[in-house]
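Notes follow once the structure below has been shown.
Every protein chain except one is present and positioned as in the full complex.
In order of appearance the chains are A, B and C, and numbering begins at 1 in each one.
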Amino acid sequence: MAASPTNDAGLRVSLEVEIPSDVAYIERVVELIRHPCAELAYNAHQLALNVPVALSEAISNAILRANNEDPGKRVFVRADVDALRLVVDVQDEGEPFDIDDNIRDATDPDNIEREDGRGLFLMRALMDRVERFDANGAPAGNVVRLILTRA
Amino acid sequence: MAASPTNDAGLRVSLEVEIPSDVAYIERVVELIRHPCAELAYNAHQLALNVPVALSEAISNAILRANNEDPGKRVFVRADVDALRLVVDVQDEGEPFDIDDNIRDATDPDNIEREDGRGLFLMRALMDRVERFDANGAPAGNVVRLILTRA
Amino acid sequence: MSFTIKKEGEIVVVDVEGQLIVGNRQELKQKVLDELERGEKKFLIDFAQTGYIDSSGLGVLVSLSKKIREQGGELRLANLNDDLKTLFELTKLDTLFQISDTRDRALASF
Partner (left out) sequence: MSFTIKKEGEIVVVDVEGQLIVGNRQELKQKVLDELERGEKKFLIDFAQTGYIDSSGLGVLVSLSKKIREQGGELRLANLNDDLKTLFELTKLDTLFQISDTRDRALASF
C-alpha cells in the first residue's frame, strides 16, 4: 500500500526488534525497518540502498564483531521513523570499540582489493550521521546510531 | 520476503505508532502491524482477516467513539509480536467505557439489519482475547488490548 | 482504494478495489445512491479485488441493501474470497445478501 503524502506528517512509528547473534536474521530485521520507511514514502533510493545496506552493516558488526556470534548474546535494534527522519540504534553486548579509530578509506588503492573493512565506510557514506555510544543500562554494550533524513 | 520458520523463535518485534484522530490513518497502521506478523509467518487467514479487521475496529472506535475525531487528541497503538502471539494495545484519550456493557449479538435477528454495532462483536470473534483497562499515566484514556495466538 | 462503476446491460456493477472501511465507505455509499437516484434498480458489488472489510463497511452494505429494496431494486454480491466469506458468516450477513461465486453467475441471477 502506498503512503499518502498528505497524511505523513502525523505518523510516528517506533520499532524494536530483538534477535539472537545469528546473521540469518539480518535480512528480516532490514525488512521490518524498511517497511515503515516505505509507508512514510521515503524515496526509492533510500529504500533500496541507504537504509538496507547501512542497517545490514551495523547489525552484522553487532553480531560478528561485538557478540562474536555467541548464541547467549543478543542484538537489539530500535528504530524511530517519521516524515522527517529515520533514527536506528543497533545495540550489541560486546566490549566498547572506538569508532573514530576505524576511519579507513575503502577507496584508497591500498584498500580497494581488501575483502573486508567497508562496513563503517558504507554506513558513513549512506547515512547522514553515524555515532557510537555506550548502552545505558544492562546489558552493557555499544550502541551504533544511524540517522537518515527523509528524501 | 517470506519468513524462514526455522528462525522465528528468536525474533521479537515491538512497534509503536502514534496518529492523530483521523480515520484516514487506519489503513496504514494496520499495514504497519500486519507486516511483522507476516515476517513471523502468521497464517494467511490471520493476516488477511483476523489481524486487519480486529485492529481496524479497535482503532476506529478510539478515533470515533473515544476521541470524537478531536484533532487535538491522539491514538497510540503498541504491538508486540513474536512467534507465539500478537498483543496489540490501542490507547485513546476518551472517557472510560464499560466493555462488558457492550456485548451485543450482531447476529441476532433484531440486530442483523443495523448499520452499526458490529465492532466489538468482530473483535471478540476474530481475536483470542479482548480486554479494556485504564491507560496508566498521561494522557488518561482507555486501552483496548487484542490478543491473538499465532496460527 | 477505489470504486469503479460500470453498466453491464441494465445492471450497475461496482468493483471494490482495496479495503472497504470506515475511511472510504461514504464514497461507496454515495456512488451507489447516486445511481439509485438516477433510476437504476439492479446492483452488483464485486469483491474480486477487495482486501478486507470492517464493520462500518459491512454496515454500509446493509444500509444500501435496505435503501435499494425500498426503491424496488436488488443488490447482489459476488466474488467473496474465503476470508470475506468467513466475515459474512461470522456476522450472519450471508443470510441477508444474495452472494454468487462469480461475476457471471451474479449477472445471470438477476
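What we mean here is this: contacts are C-beta pairs under 8 Å (C-beta built on N, C-alpha and C of every residue); 3 or more make two chains touch, one makes a residue touch a chain.
All values reported here derive from a predicted model rather than from experimental measurement.
Under the touch definition stated at the start, the shown chains contacted by the missing one in the entire complex are A.
Per the touch definition above, the residue from A:Ala41, A:Val87 or A:Ala125 contacting the chain not shown is A:Ala125. Checked against the full complex, the candidates A:Leu11, A:Ile26, A:Leu40 or A:Val77 give a single residue touching the omitted chain, namely A:Ile26. What chain A contributes to its contact with the hidden chain is residues 23-24, 26-27, 45, 48-49, 52-53, 56-57, 60, 64, 106-107, 112-119, 121-122, 125-126.
Following the convention adopted for this analysis, only the chains that are shown with their structure count from here on.
Comparing each chain's Cα centroid with the centroid of every protein Cα atom identifies chain B as the most central. Averaged Cα coordinates give chain A a centre that lies 29 Å from the centre of chain B. With centres defined as mean CA coordinates, chain C is found 46 Å away from chain A.
Between chain B and chain C, the centres computed from C-alpha atoms are 25 Å apart. The set of chain A residues that touch two or more partner chains comprises 1. Shared contact sites, meaning residues of chain C that touch two or more other chains, are absent.
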